[in-house]
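Note that one protein chain is taken out, while the other chains of the complex remain in position.
Our next item is chain A:
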Amino acid sequence: MNDRFNLYRFSSPATFYPLAGKMIPWFIAAGTLFGLAGLYIGMLVAPTDFQQGEGYRIIFVHVPTSWMSMFIYLVMAFWAAIGLAFNTRLSGMMAQALAPTGALMAFLSLWTGALWGKPMWGTWWVWDARLTSELILLFLYIGYMALVVAIDDARRADKAGGILLLVGVVNIPIIYFSVKWWNTLHQGSSVNLTKSSMAEIMLWGMLLMALAFWMYSIAVALARVRTIILERECHTDWVRAELTGGKA
């Protein structure tokens, strides 16, 4: 036994399972706090927009979900690369655990975008670059989940899904720019690092909401990876001990 703290120890499902269980409540708590603060600022403190009225407030859900939908795909691709390079079991499980959350975020982003577009642009849907690439991102998530579900052998599912994720992540910029050149109608990005066209308080609300969604995603992904671990490792002694111990 090594005294030194070893991060690699947690790359084993048996050791990661209890760690994930311990981490989940913290992320739930952080997500709830950030969410409450973000909603408070977004709904009560932030001033009404002089152009868009109260309807703009959906931005506090729309933008964080869009960010998360893209970010989660990158995280999945990261785990896929780790899994393929080092042949670790947990990486594939993490990618799989993240996929439904990412797809949900992409869907929510499209849904809230439609709800926002109706009063602002007068239409639920326009075929512009950002909407279209978000839709394609949702397709990529669905394709990944469909592939993983279709493969019975868990290890093959992890690896095949990993290759698809890496191919997808290479293609995302190509898809994004091709769709962008195809048609651009969406308003320009309101947030950039140096100069923001938004009121500062709105930006704070949005960042808090983004953190809330981030914490939520981590908590849900950890909960999901725990069930995946139990399912995959059900033949091992520690899972049997865990399950019977839980019952007693």
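The rule is short, and it goes like this: a contact is a pair of C-beta atoms (placed from the backbone, for glycine too) under 8 Å apart; a residue touches a chain by one contact, two chains touch by 3 or more; residues count from 1.
Please note the rule applied: contacts and distances are computed from a predicted model.
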Name under which UniProt lists the unshown chain, selected from "Sulfurtransferase complex subunit TusC", "Acyl carrier protein", "Molybdopterin-synthase adenylyltransferase" or "Heme exporter protein B": "Heme exporter protein B"
Of A:L19, A:L36, A:L74 or A:V167, the one touching the omitted chain in the full complex: A:V167
Identified contact with the non-displayed chain, of A:A146, A:I201 or A:L243: A:A146
Option touching the unshown chain, where A:A46, A:L131 or A:V179 are the choices: A:V179
Interface with the undisplayed chain - residues on chain A: 84, 136, 139-140, 142-143, 146-147, 150-151, 156, 159-160, 163-164, 166-168, 170-171, 174-175, 178-179, 181-182
